[in-house]
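Note that this complex is displayed minus one protein chain, with the remaining chains in position.
So, chain A:
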Amino acid sequence: MTPLKEFTPYAPRAATLVRKETLSDYVTLFEFNQDNGRPLAHKPGQFIQVSVYGVGEAPFSISSRPKAGSNSFEIAVRKIGAVTTALHNLEAGDKVGIRGPFGSSFPVQEFVGKDTIFVAGGLGYIPLRSLLRYQLRHRDEFGRIIVMIGCRSPEERIFINEIEDLAGRNDVEVLETVDCSNDSWTGNVGVITTLLPKVELDVENTYVAMVGPPIMYKFVIGSCVSDQCISPDRIYVSLERKMKCGLGKCGHCQINGISACVDGPVFRYTDIDLLKEAL
């Protein structure tokens, strides 16, 4: 009888909370250090499973850029249920369990030398931030960086200071909008598709990286492809599903015949165009 093999991808490893930053009423940024001292070694767009023992485990996008030589990484979490509330209750020094990184990523190398439009609906900025910060870190390798952000209301904006800093740079174009305004908001009002016609694009040379609520994708892809003439094979989206194992086994994240946890969460649009359950 062969001896049992005892490696398990189900066992999380410890990470310690080093910093918490309130981003909005419900969203908080968490910076963790991996206790094993190693870098997370993720690629932009990937996610990890975060455990608060006794409460459960949930998937979150890694929001920081990959940092060689540093064991720190960031996630930003909306308080909505059991695990997310438990995370919000943590204080610096507390620990969580993490598994991963899991899943596919934005093809960074393909974007080199090209322009990128980031389309972030609501919390979609959280996963896109990893790619964005990577590109900013290696700024001269990339063409134009155009960041489009849409929120339901001004109160739901996150990373406000960071986005103001971005808007102040002359090598990044930032466009923001809110669906419904109030008096405090002097910017654009309207859904995120209203931002697209505002920029002149070199469509042959432009990639789209988009994350947002399910409803947003069809509209944005529609106007990117038909109005802007961006080729569908240069559009990348990240899709969320219920996830448990993160390993392509438990079946929860299935989109037709594929698994969002291993085949995604980042997909080239042309690869999922025909999947009825994708968008």
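Following the convention adopted for this analysis, a contact is a pair of C-beta atoms (placed from the backbone, for glycine too) under 8 Å apart; a residue touches a chain by one contact, two chains touch by 3 or more; residues count from 1.
Convention: contacts and distances are computed from a predicted model.
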Exercise. From the list "Response regulator receiver protein", "Multiple sugar transport system permease protein", "R-phenyllactate dehydratase activator" or "Acyl-CoA desaturase", give the UniProt name belonging to the chain omitted from this structure.
Key: "Response regulator receiver protein"
Quiz prompt | Residue, one of A:Thr22, A:Ser153, A:Asn182 or A:Asn256, that touches the chain absent here | solution = A:Asn256
Self-check item: Contacting the left-out chain in the complete assembly, out of A:Lys67, A:Lys95 or A:Lys114
Solution: A:Lys95
Quiz item: Among A:Gly81, A:Gly113, A:Gly190 or A:Gly222, which residue is in touch with the absent chain?
Solution: A:Gly81
Quiz prompt | Sites on chain A contacted by the missing partner chain, in the whole complex | solution = 1-2, 4-15, 35, 51, 53-54, 56-58, 80-81, 84, 95-97, 214, 240-242, 244-245, 247-252, 254, 256-257, 262, 276-277
